[in-house]
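Omission of a single protein chain aside, the complex is shown with its protein chains in their original locations.
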Amino acid sequence: YKKDVVYQEARMGVSYGLAWTETGGTMLPVETIGFEGNGECIMTGNLGDVMKESARIALSYLRSAADKYAYTIHDIGKTDFHIHVPEGAIPKDGPSAGITLAASLLSTLCQCPPKPGIAMTGELTLTGRILPIGGLKEKLLAAIRNGMTDVLLPADNREDWNELDKEIKESITVHFVETADEAFSVLFDPQINRHLSRKKTSKK
Amino acid sequence: YKKDVVYQEARMGVSYGLAWTETGGTMLPVETIGFEGNGECIMTGNLGDVMKESARIALSYLRSAADKYAYTIHDIGKTDFHIHVPEGAIPKDGPSAGITLAASLLSTLCQCPPKPGIAMTGELTLTGRILPIGGLKEKLLAAIRNGMTDVLLPADNREDWNELDKEIKESITVHFVETADEAFSVLFDPQINRHLSRKKTSKK
Amino acid sequence: YKKDVVYQEARMGVSYGLAWTETGGTMLPVETIGFEGNGECIMTGNLGDVMKESARIALSYLRSAADKYAYTIHDIGKTDFHIHVPEGAIPKDGPSAGITLAASLLSTLCQCPPKPGIAMTGELTLTGRILPIGGLKEKLLAAIRNGMTDVLLPADNREDWNELDKEIKESITVHFVETADEAFSVLFDPQINRHLSRKKTSKK
Amino acid sequence: YKKDVVYQEARMGVSYGLAWTETGGTMLPVETIGFEGNGECIMTGNLGDVMKESARIALSYLRSAADKYAYTIHDIGKTDFHIHVPEGAIPKDGPSAGITLAASLLSTLCQCPPKPGIAMTGELTLTGRILPIGGLKEKLLAAIRNGMTDVLLPADNREDWNELDKEIKESITVHFVETADEAFSVLFDPQINRHLSRKKTSKK
Amino acid sequence: YKKDVVYQEARMGVSYGLAWTETGGTMLPVETIGFEGNGECIMTGNLGDVMKESARIALSYLRSAADKYAYTIHDIGKTDFHIHVPEGAIPKDGPSAGITLAASLLSTLCQCPPKPGIAMTGELTLTGRILPIGGLKEKLLAAIRNGMTDVLLPADNREDWNELDKEIKESITVHFVETADEAFSVLFDPQINRHLSRKKTSKK
Partner (left out) sequence: YKKDVVYQEARMGVSYGLAWTETGGTMLPVETIGFEGNGECIMTGNLGDVMKESARIALSYLRSAADKYAYTIHDIGKTDFHIHVPEGAIPKDGPSAGITLAASLLSTLCQCPPKPGIAMTGELTLTGRILPIGGLKEKLLAAIRNGMTDVLLPADNREDWNELDKEIKESITVHFVETADEAFSVLFDPQINRHLSRKKTSKK
């Protein structure tokens, strides 16, 4: 029974998804770094086509949200991003890492690590809506087993949550989110918000 | 029985198609955003080759219609478009989303959301003709179930409409269209029209 | 029994080919539009490799014929062409649409619609020769059924024509052509000819 | 029994190869045109990988022979060539069209048609050597049937020629060639030779 | 029983991994060279997709670590790297060469050979974490057989090490590493460290 990949400290560009496999749930960490380039997106970690599409959706959503958040990378079109999901020997696929991919990218764009201890799952649409996912129970057990204190779930999975055993529901704090922006407000310091970030700067 | 993806408000760049699957009809929302680039078209949502071709046809048609509509994006050749059809786990294909893809793109090009409550289906040709589609009854039931008030159908499906049960025909308002421009006149505020848009500007 | 796609008016960039399928002959309309780009050729309509090659041959032939015809698009290398054959759900292949593809492209290049009511079929070589095709009888029945008044056929199919029933031969006017230029002289106004076009201009 | 594709006049950029198929030999005309571009080579005619490689070898050989021949196209790196082998419905492959492809390209490069009535076959190496081919008898019968008066054969096929029936050998004039340059001296007017071409110019 | 590929001297850009095959362990040397280019990464040696991804992860990690190490190649985006794993007839795959690939690249970037006699194995993540690997015993036997004096292992393989026979553990010095930077501090002269490198320069 191999340990899941979870870093002990909050790490820039690293967010924690949850995956559902035949052998149960597992943590699905996502790492992103950015460097000078021409807008390409390198994706590694043995990702299937649907998961690669999820990464493109996350990147495009964040390009369209440039007026909301205080990016330190100003010209996304002249940056290459590398998104990696560790454990390269294991194939991964499906759309439910959408919000995790977006959180990892946003952390890199704002150079601000997500708050520690929060796992998440949810499909992301191009206009920022979070769609429901499957395998909820197994995913939550993995999050609890790995010491996560909070989990972000799609609002449309609320009914599935309600049907879970009390024991699970009391072991982790749930945050239901309808949009990527709601998820980001739980995950990040409010200073990533462009409006707040400017106020802070003007006070100096 | 999973809910269809329909946003509650009119949303920029989002139009509502109708698809016909083995398990019945379903809403097929299409999302488009644009950003600085070099004329590429990113397509996600597990789309098959024919549906990807439909997106290219929609984009080319709108490039050729630049003198009719008041685009806020002036250099299409220096813009990248990302077209996404949510629910990435579900493969989608076929030509009948042509008019939906064009409406989503036009909404983004003019920065004007389509009127709410209107679903549509129809194959688009490169010169703007709307060709007939199949699965009419199932598609209409999905539109009605999701609270759509109006539906755009190809004029060449009029006979199929006439043969439907009265109950369906009374539940939704139908607009038969022969061309993309006829469809756009139902879907959008007349101010997207270049001529009207200019008049309005000159009055000021 | 679905209707064939034939537009009622003469349309810029639209020519009418004839295809031969297992269920009989059918009209094969070809649509072309051009826009600023870098010499790429987008081809849609579920086309097989041989038919895509036919489109490339047609485009190259017209590049090499730039001194014969009065193109309104002067720098073909800085133009993208999109060639579409409607009814994207139906796969299409084979070389016999060569002359139809060339006529559609030439119409766009000269901004002059082909004369209405003329269908055509024939493989095109890179130096402008028209090679014979198969399925003649079925193709002619489709042209007649759709109200075509004239048909262009490869000169090397003359023997096949002679063996047809009198009823077919009297229902449509045939033009045997050996070269693309002969075909264009039947299909287009003589003013697309560079020589005539200049004379006309100099009279003013 | 379909006719082979042979043009009645000498045509710029057209040379005549010979192919060997299951149903006997056939003429294999090769057409080349060139136009402004960036050194790409478009190949059509349902060509297999080996035959496409032969075309690349022919083009590279002629780039390296630019000091021997009087090309009218001076910057090959800024020219696109389109090489087509007619009858797109028929797959073609194998290396034995090498010398035919090179002759077609050289004709286009020098804007000088090959002499009429000459068919040829032979694999070309990158340094201009002609290697032997198979199917000699069937190829020669096709050349004779189509009125060819001369045939170029690889010197290493001399033994195969000697073993043919007298009737075949008396029906066509054979030229054995070891190199591409020997082949070109049979096929073209000596004025394509850079040295001769200059002399001629200086006389004026 | 074929000899493993091990060079007798320390060689610039060459690091020694360990692979685990059906026939036992083997040395897996990695060679890297860099030259002027545009940021491409050529990978040869019959590498599978997962191993190619490992190389991309190594390169991206080192791009993000440019402030830690004294690279002599200053513009990585204008350099092409060629990474080769010898014995091209043998297919290789898997993520466990991650740290070896990074060491080979870092050696080239700093123009400083790794210390001789050190083998290594471990998956690398994009943020520099070393993940555990399999086949430990076979890999160690190969290192010992080839005269390696030291081995770098992932800290998460410590338990597997402890369970090995005393004979193996006494034949080679082990260094457990949690991060790429810990591995590099064992493998390289401290002068590759940007901070130390600068001090040294300022002393002159």
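Which chain is which? They are A, B, C, D and E, in the order written, and residues in each are numbered from 1.
Throughout what follows, a residue touches a chain if its C-beta (ideal position, glycine included) is under 8 Å from a C-beta of that chain, and two chains touch if they have at least 3 such contacts.
Everything numeric in this text was worked out from a predicted model, so none of it was measured.
Among the displayed chains, contact with the absent chain in the complete complex occurs for D, E. Summary of contacts with the chain left out: across D:V14, D:M43 or D:I57, the touching residue is D:I57.
Considering the whole complex, the residue from E:K3, E:H74 or E:K166 that touches the absent chain is E:K3.
Checked against the hidden chain, the listed residues D:I73, D:L131 or D:V174 yield one contact partner: D:L131.
Panel shows subunit E; residues 2-3, 5, 7, 11-14, 31-33, 35-37, 42, 44-46, 82, 84, 86-89 of it touch the chain omitted from the view. For subunit D, the residues touching the absent chain in the complete assembly are 39, 49-50, 53-54, 56-57, 60-61, 63-64, 77, 94-95, 98, 123, 125-127, 129, 131-132, 156.
One rule holds in what follows: only the chains that are shown with their structure count from here on.
The fewest steps needed to get from subunit A to subunit D, moving only between touching chains, is 3. Ranked by how close its mean Cα position lies to the mean of all protein Cα atoms, the top chain is B. Mean C-alpha position of subunit B lies 30 Å from that of subunit C. Rounded to whole angstrom, the centroid-to-centroid distance between subunit B and subunit D, based on C-alpha atoms, equals 53 Å.
The set of subunit E residues that touch two or more partner chains is empty.
Chain-to-chain contact here is organised linearly: an open path runs through the chains from one end to the other.
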